[in-house]
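A single protein chain has been removed from this complex, and every other one stays in its place.
Showing chain A:
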């Protein structure tokens, strides 16, 4: 019996049946078929507990949402304390929490002028694209093939057709896609001078973290400036120290005109996102500040949490820890690749953002399952199932890192077995 006070379920099976009946039958059956039928019950630190009681170490982190782990005690304390004073607030009016958080964010990126808040990454992207259109008075948006920026109207149109066509939300006339790591292709489409923005994840997550070639992003930014197009960095998965530095673009020597962040900004306990714009792009905030409105965007509770998230990320101990974790997995995964070179063929890494490549079109699905069976939860890349997203948190400690590596090693024979049977089936 799973009695939660407000509701109760007899068993995990009971829950799965209800979830399929009332919530999302597609997702319920997908995970069952994938061999990873997780229903997260308790969660604490970097651990998830399935309803069955099985413990999993979380390396999915929902793209960095749980950068500090689940329910980090300090962040929980901040939110609880915030609830004694604030609620979501009234988005029409200036607010202490929003002003303080906006200032805190702008100070992390001094060439930026304003922080515009949303409640999720897609909303922040939406603001970014609208802002670019405002600033350029152009309509076209360029993104990369297999890029991913969210599921709302404009953001979903920048992404893979898997998510747009089903809802008739693809808009090929205005939304153009070019191959990643190909600045020539970008220049082709910018040349007409009618593109408002080029939006790109600093390292494309859902595509499996392919690393930008040396100089690629800088070249894209320069091309944008040459043709009067705004360069937008999507930092939803690469921001917040995940690449070893506060914002991923800083590590590539960029100065985006606009960048967006979300996920971990709310510490995994209160949703908030932000679109950061420079002075030129932020003109609409003077002309008509109410041109974009969001009741839950920039909720004061989220601002209080986000303010603390940034403060924590700026601590020297956290910065040092990120480097230790990154170095540990750089070495550890190189060792694993040597030991399992028949299936494990590549590591893409920057900071604690890792993509592990397996030598099979669905390799990461099998590895994800094998890891799940060995107590580790890491998800494959939706748009390149050869690649496992492997996303350690920024405050992981040395013992847990070692345990993750040991479990990874133990999971490889099972992954090999799954892949063999998969190959036969295919």
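The rule we apply is simple: a contact is a pair of C-beta atoms (placed from the backbone, for glycine too) under 8 Å apart; a residue touches a chain by one contact, two chains touch by 3 or more; residues count from 1.
Operating definition for what follows: contacts and distances are computed from a predicted model.
One chain of the assembly is not displayed; among "Cytochrome c oxidase accessory protein CcoG", "Urea transport system permease protein", "Fe-S oxidoreductase" or "Acyl-CoA reductase-like NAD-dependent aldehyde dehydrogenase", its UniProt protein name is "Acyl-CoA reductase-like NAD-dependent aldehyde dehydrogenase".
From the options A:251, A:283 or A:375, the residue with contact to the unseen chain in the full assembly is A:251.
Checked against the hidden chain, the listed residues A:13, A:74 or A:342 yield one contact partner: A:74. Touch with the chain omitted from the figure is made, among A:12, A:151, A:171 or A:323, by A:323.
Among A:99, A:291 or A:398, the one in contact with the hidden chain is A:398. In the complete complex, the hidden chain is touched by one of A:82, A:239 or A:363, namely A:82.
Within the full complex, the residue among A:304, A:352 or A:418 touching the omitted chain is A:304.
Counting over the whole complex, chain A has residues 74, 77-78, 81-82, 84-85, 244-245, 251, 304, 308, 311-312, 315-324, 327-328, 330-331, 333-335, 347, 349, 395, 397-399 touching the chain that is not drawn.
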